[in-house]
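Excluded from the complex is one protein chain; the other protein chains are retained at their positions.
Presenting chain A:
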């Protein structure tokens, strides 16, 4: 049997070159060595790897020379007896020997190098150049992964939570928070929807008023306070009222001035960010305007307008307002006390020198005169808070918070001198005060038992019955009860001293109308030391209230605003007691009749105010 070696090589163009060689013997050595008949230039093949020999017609045996195996149709063996008719494939390293029958009983040994896999080669350098980069983290793939991941995690997930499609424990929309809340609202940090209730709609006042409305019933307020405390609020819930209805505030606000103002207004309209909401001034998600400090206790206050900006020309913008313009402290309108008039309380400017119509007869000068009768009576009264000439505080008592005065009460503040006692056979009785009908009834019950009418206007100390005088004089014998009643209400009677009484023909009193608060739209704090006493520590009531020279109860003893200007808005050079002239001193935004709470909110004046807000008298 003749062995024929057919060596197949491949051109670059792909064409095959076949070289045939008839082997001299029936036995052929296979290996890398130069002496081998079938030479395989492959370092994976031993120098003498195996020997191929014909063993019969169409049969060959292949035996390894050493221990290195070779492949026969995919199996690795060291010895094989092979039927050439089955066209076996022998592999040695990267070389393949394919056996087949040739013409004339020859055995053809086809030798070819194994086709390298795409991009692979025997060396570390692949056919295409260098080993390609790992493509798992290609730029495009990372970009898409990151981009879509961020959209999914930072936009779609929170949106789904906002629309209530998720009921997760974590709040994905918290990542949208632009900054921490003030400590009062910190308990709402993970509940964005408590304020942001509707998408693309700026936080509405309704959200704020859910808790803070000051015009709800006390029960509702208590319930709101309880619910926020339960939710974890560290603060006492504050209730506030609107400065004015929002529509009126919007109309009363001056149009934006300057390019920035107009641009801001345009922007706010274009982006549906209405002005004059709670959130316009009370800014959240700022924590603290000064970086690095702990959060403010309440939302940062950022007034969008100063008081003066709106209250200048307000009468032009709000034609029906009863407020006067206050363009500056120097041009603050004079006080307009609420005085009783035919149509109820009417505000009248002090400039028009209004008269008080309390319905009483009360000369302040007489009472305060150090040499007058009241003074002598007070000296006589001695140690019941009297003992010297009368002063203001003998009759006017501070109210509970010392800021104002309690209404004058006849029994408490006048009756020490203006006694309502009268003698009866059964002893000294007190006439009821305030209800004329009751007085009449009491007198009728004791008719004839003691006169009420007295002579003269000389006051007697109460209790000293029988010495004559009003209420205790000796009754003419047989005087009827009617006469007695008539005496009491008559021109020299006890009531007539202070009250104006008509007989038309029935007895009629001029109604007594003592305003609780003349100036209900601002706040004057009598407890401030400079408001109470002078430099020497003496009461300084007379500085503002010209009571000592007032001979009539119709004198309105209120000082005009020029009195305030003596100190407020003055410098130390011009006043011994200079005081600020901020609007907040007497008014607060949410409760204009009260001063802004002092000390002011910690962040109230975080930044210096524009000078326009603090104008002083030139």
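The rule is short, and it goes like this: a residue touches a chain if its C-beta (ideal position, glycine included) is under 8 Å from a C-beta of that chain, and two chains touch if they have at least 3 such contacts; residues count from 1.
Keep this in mind: contacts and distances are computed from a predicted model.
K.L.:
Among "ABC transporter permease", "Ferric reductase like transmembrane component", "4Fe-4S ferredoxin-type domain-containing protein" or "ChsH2 C-terminal OB-fold domain-containing protein", find the name that the UniProt record gives to the complex chain excluded from display.
P.N.:
Hidden chain identified via UniProt as "Ferric reductase like transmembrane component".
K.L.:
Out of A:196, A:229 or A:492, which residue would touch the omitted chain in the full complex?
P.N.:
Spelled out, the listed residue whose C-beta touches the missing chain is A:196.
K.L.:
Which one, A:2, A:253, A:302 or A:540, makes contact with the chain that was left out?
P.N.:
Of the candidates A:2, A:253, A:302 or A:540, A:302 is in touch with the missing chain.
K.L.:
Among A:18, A:114, A:150 or A:406, which one is in touch with the chain left out?
P.N.:
Answering carefully, the residue with contact to the hidden chain is A:150.
K.L.:
Looking at A:13, A:272 or A:352, which residue reaches the missing chain?
P.N.:
A:272
K.L.:
Take the complete complex as the reference. Which residues in chain A touch the chain that isn't displayed?
P.N.:
Touching the chain left out of view, chain A contributes residues 32-34, 41, 43-44, 46-47, 66, 68, 122-125, 129-134, 137, 139, 142-151, 154-155, 158-159, 162, 173-180, 192, 196, 199-203, 260, 263-264, 267, 271-273, 283, 286, 289-291, 300-302, 603, 606-607.
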